[in-house]
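Heads up, one of the protein chains got dropped from this complex, but the rest are sitting where they should.
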Amino acid sequence: MNLFDWGLVPSIIAMLVIQAGIAIAIYKGLIVRYMKQEEIIMLGLLFVAIILEQAALRFYPIQAGVYLETTMVPGLSKIGQVTVSNQLIFAAILGIVVTGLFVLFFLKTKLGLAVRAVSYDINSSRLMGIQVERVFMFIMVLVLIPVILATLAIAPIWAVEPSMGWGYMIIAILVSVLGGLGNIKGTIIASYIIGFCHSVVGFVIAQPQFTGLSALIVVLIVLIVRPQGIAKSETVW
Amino acid sequence: MEFEVKRDRLVLRAGGGKWEWHIEPRYWRNPLIYIGILIIAPLVVYFVYRPLLPTIIEANVLAAIAIPLALMTIGTGRLNFGPQFYIGIGGYAAALLSIHYHLSPGLTLLAAALGGLLFGFIMSPISIIAGGLYYSLLTLLFPLLFLEITFIYTDLFKGDTGLAGIAPLVSVGSFSLNLLIYAFISLAMMLIYLFIIDKVLRSRYAVQMAAINDDEEVANSIGVNVNKVKIVSFTIAAMMIAVIGWFYAHYYGTFSGQTFLPLSFMLKIFMVTMIGGRMQIYGCVLGGYFIAFLELILIRTTGDMSSLLLPIILLILLIVLREGLLGLYRKRRYREYLPTLHVRR
Partner (left out) sequence: MAELLKVTNVSKHFGGLTAVNDVSFSINEGETVGLMGPNGAGKTTLVNMICGSYSADSGKIEFMGKDITRLPPWKRCKLGICRTYQIPRPFPELTAMGSVVVSALHGKDRPNRSFEDAYTEATLYLEFVGLFSKRNVLARDLTLFEMRGLELARALATEPKLIFVDEVMAGLNPAEAEKAVRLIERAKDQFGVTVLWIEHVMAVLMRAAHRVIVLHYGEKIAEGLPQEVANNPMVIESYLGKS
């Protein structure tokens, strides 16, 4: 944004396009070739994450910091005894709305049905006429949207820096392992569980530095009891 | 327990079991040549161009981390994405004991090995509970959370800056002679690990591991105690990696989680395993030297940009070389079977 001196909205759109481009490049370069060898995909994706972080470090060194003026809802408000910034409330509502839209998408639309079918069985989906490659590419781009929205909503509160990704990665991994990989119902439940776990540890027990560790312990305990996570099956819904 | 030396084999009988090792000198020629090269290299470098010594040490150590990782992977049947966790354990154990209690390096070695054994044993059930991808993701997390712990308890672990003032392993006065001795120590460690794990991977335990890798349920029903194999290979590999952490601590004199626990180090280790052919232990030696020298060249030529260029080059290598560098050679010559690795869902 600073580089080209664009306004807020065009740079958001440009960022969407660039990220979609990177996602499709990752898909075509890495994932398609190594579908059967998942370990190489994981390693490659981690490499991409590090490369992007290093690239961001080149342009925005940590000392300078970046402050995005994307505060959409300024001001504070009081809920009961607690003062909360409006931006956070807006972010929470946005999160719920986006999740709801996703669930609707998977349940009601034809494309969502195609995605669910592919998650059950790739070969049968091909036989039914679903273009699996296109569906994969679509999913790669689709998953960017909630992440971008969440980052935009949160960015004014917590600064943007190149190594901000790892903290979110820890939370994302814990949530998806707890909720059963790739299962939306389980993941929604799991995200609330971990969210409450974080809040309890952070505010009630008042030891905020232990949030990550406590979430890990919760996940491990649940995994011992039920090894596949909360989900009922290894499919999208 | 009795030990017999027959004409072409050694036989050990103990506790109802029988172990045999064939002695076939005709197969010793190539390994001896390679070991000879590896031993002569530090000497040559010492007399010709000393600044390369740290790179050789780094190469040996990287290979020595990758070799137990291969054992862990083949034994548990899953890919552990956080081997550097045990380096942290070994390194911090050695560092803390050396600084606060002034224990000699020999004792800290024992402590690091015990720490690795203990933590390996505690964490090994995860390889039983969690299936392929879950296991990889969870083990990915453990080092990062360990790093968080070192930041939480900063007064103990000295989070950012790391612990300093660890007693060195050797000090004979001359700095470069020290480096030479370190080079031989690291080479000895790597060769010992290589020898042990090679013998394991040619034994009955390897066939067990291969069966588990291929089909766990069937292996269970023909009498293989799957859980025991997983726990044992995980624990022993963890102990071996913790010893490398001990070496890092005493070699550098400082130890900081920030250097070893984040993902960049893990990716380096994995590229070491991947370059020599996926999880082939001889390839790890090649991979270790390749990565260490690649990093050296990048730092010397591009300086600051190396931290960006190195991951890019490694990513390209990962994508392009399906079997690693050694695979290009192996495609021409058939090699003996060694258990392969799968990461299943």
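Before moving on, here are some points about what is shown:
Think of it as A and B in the order they're written, each chain with its own count starting at 1.
Just so we're on the same page, contacts are C-beta pairs under 8 Å (C-beta built on N, C-alpha and C of every residue); 3 or more make two chains touch, one makes a residue touch a chain.
Predicted model only: the values in this text are computed from it and were never measured.
Touch, as defined at the top, links the missing chain to these shown chains in the whole complex: B.
Touching the chain that is not shown, out of B:Asn30, B:Ser174 or B:Ser221: B:Ser221 (per the contact rule at the top).
In the complete complex, the hidden chain is touched by one of B:Leu69, B:Ile89, B:Ala211 or B:Cys284, namely B:Ala211.
What chain B contributes to its contact with the hidden chain is residues 11, 13, 16-20, 203-204, 207-208, 210-211, 213-215, 217-226, 337, 339-340.
One rule holds for everything that comes next: only the chains that are shown with their structure count from here on.
The distance from the centre of chain A to the centre of chain B, with each centre set as the mean of the Cα atoms, comes to 33 Å.
Listing the residues of chain A that touch chain B in their complex gives 29-30, 33, 37-40, 42-44, 46-51, 54-55, 57-58, 166, 170, 173-174, 176-177, 181, 209-210, 212-213, 216, 219-220, 223-224, 227-229, 234. Contact residues on chain B toward chain A in their complex (touch as defined above): 79, 81, 125-126, 129-134, 136-138, 140-141, 144-145, 148-149, 151-152, 262-264, 266-267, 270, 274, 307-308, 311-312, 314-315, 318-319, 341, 343, 345.
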